[in-house]
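As you look at this complex, bear in mind that one protein chain is not there, while each of the others sits in place.
Which chain is which? They are A and B, in the order written, and residues in each are numbered from 1.
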Amino acid sequence: MSGRAIAVAIAVLALVALPYAITEIYYVNIASQILLYAVFALGLSVLVGYAGLVSLGHAGLFGVASYGVAYLLAAGHGHTVAILAGLASALVVTAGFAAVSLRAGGITFIMITLALGEIIWGLAYRWISVTNGDNGINVATRPAPFGLSLASARGFYGATLIVFLLAVAGVAIFVRSPFGAALCGTRDQPRRMTALGYHVWMMRFWAFMFSGLLTSVAGILFVYYNQFISPQALALAASAEGLLMVISGGAGTLLGPVIGAALVVIIKNVASAYVERWNFLLGAIFVAIVVFMPEGLVPGAVRLARAAWRALKRPKAAAPIPLTGPKP
Amino acid sequence: MTFWVLLTVNSVTFGGLLFLLSAGFSLIFGLMRIPNLTHGSMFMAGAYIGATLLAGDLGFTLNFWLAAIAGALAVAALSAIMERFLLRRLAGQQLAQVLVTLGVSLMVADLCLMIWGGDPISVATPAGLGGFVRAGPAAFPLYRMAVIAIAVVFAVVLWLMLERTRLGAMIRAGVDDPQMARVVGIHVSRLFTIVFALGAGLAAFAGMIGGPILSVYPGLDQDMLPLALVVVILGGTGSLLGSFVGSIIIGFIYNFGQALVPELAYFVLFLPMVLVLVLRPQGLFGEQVL
Partner (left out) sequence: MSALAVSGLGKSFGGLRVTTNINLAVAPGERRLIIGPNGAGKTTLFNLITGEIAPDSGSILLFGRNITRMASRNRAHLGLARTYQIITLFARDTILRNVTLALLGLSPLRWNPLIALDRQHHLAAAGRAALERVGLGHIADRPLAETSYGEKRRVEIAMALAQNPKVLLLDEPFAGLSIDERSDVRKLLVAIPRDVTIVMIEHDMDTALDLADRITLMHFGEVIVEGTRAEVVADPRTREVYLGE
């Protein structure tokens, strides 16, 4: 077994054992939050990191799935119907987002996804007959797949863990596939990819749909976790949070979004105990990361580790005078 | 009948307000290629600062117009600082600049919440403009007519600035071809700071002007930013005429939408933007496809 496979196996075992090792429900719930946001971040990273398209409207897709589930449950339907319908409606909206925003790339794409996300938020806020507006919709029960109850923190964690592992596996397979490699190609040289015979628009469309699928799944986990959904979960700040998770961890890596999600969730929960206004902190961290560590914490850490390793291995010689000043 | 007439007047008024908000956004985007996500926050900050100065919370009272101008200047100064020390560092990296404006907008919104609290603040209509103007059976709120007049005045002033002054010529050159503008000797970085401050100041001024109509509340920034976005996507970036026409159109759609289908008002707003993106991606009056 290769070194990487062993590391993965250990990590999975650790995650499975977690709710038994940690007894406090609060921390098990934090872990569930981290995992479901990691799925959200993975979904967003497919678009941001691999397709090179930055979306500021993904909280809208997240929210459509959540609201879909909550609405149908409140209307008296069962969990299976609610989940399937929530997923389906989110995918339809994703296709709509994609068709409209893929008209352009770059900055325009950001603006359009931002506007679209805001529109979904505005609908959640104003379409009171459907969404109950600011009051939100309550979700009475969690599903019980195969008779196993997800009402407890541990039970829910288990379900979330399974979904998370599937999501990670899915993205890993995707990234290593020909389609994944080609998608990265469209990120780096879209003109050339077209000249090489690729259908760039269509590739971006399917990447968007895959991203939307993962985001919707995260949205469904979210609404069952909180057993509540309100327009706040779809606000621009929520999309910004998702983006922060992706860029702080490192956009084009598999582990990056997961670490980013963990960081943001932990800081948010720790900070809420001391700081009243989380958004201010979120904004400040955003600015700090963009200005000082744009490639994200994971690539940045890897870079520093490599540099340190090389420095240790190299015999000490007279340090050359740097021309441009010390590099970080 | 009067209902429709009033709705029309309100739409034109709101359009005027939107113009004041989005003209700056359009210029900033056209010149610096950054969608300034702090624009909604600047609108809100201008309103909050103006309202504070108007209410005399700092120990002295200013009249409405001075308060509006003071708020605009304060916001313009702070925006200039942000541009100079954060955005200029990231020159050429559009995505990073957008994300910085996003981060700052979150910070400003929370700061306003911390300073002014969660309750909406109403702004009194300025003295002398509180009444109505009667034309036949209809009574038009005088202040709303004033807002329309102000918007028109600013439109003309901005147009004159762009077409007749050296600064305007530099801005237009920068919008058309930033590389060439640099080569020709235009101090592009300084121009960026000036335009950014101008755009933000205009938004802040608009915030105060809108105060008597919209009042000031947390979340005002989130309400206004998507409107500015839709106006600019519709009208075309870097185009003053586009902002003007786009603002009027959106003003109508938004108000009529709110009145007729209040729950789906946002969705109705969505449609012209989608149509424009599908049929004419550069907007009605834009030159370059974004």
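As a convention for this text, a residue touches a chain if its C-beta (ideal position, glycine included) is under 8 Å from a C-beta of that chain, and two chains touch if they have at least 3 such contacts.
Just so it is clear, the structure is predicted and the values come from calculations on it, not from any experiment.
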item	value
For the chain not depicted, the shown chains it touches	A
Residue of A:Ser152, A:Gln189 or A:Ser272 in touch with the missing chain, whole complex considered	A:Gln189
Residue of A:Tyr27, A:Phe179 or A:Trp278 in touch with the missing chain, whole complex considered	A:Phe179
Footprint left on chain A by the chain that the document does not show	173-174, 176-182, 184-185, 188-189, 191-200, 206, 210
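Just so we're on the same page, only the chains that are shown with their structure count from here on.
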item	value
Whole-Å separation of chain centres (CA-atom averages), chain A against chain B	32
Contact set on chain A toward chain B in their complex	54, 56, 100, 103-104, 106-108, 110-112, 114-116, 118-119, 121-123, 126-130, 235-237, 240, 243, 247, 276-277, 279-280, 282-287, 290-291, 294
Chain B - residues contacting chain A, complex	33-35, 37, 86, 89-90, 93-96, 98-100, 102-111, 113-114, 222, 225-226, 229-230, 233, 262-267, 269-270, 273-274, 277-278, 281, 289-290
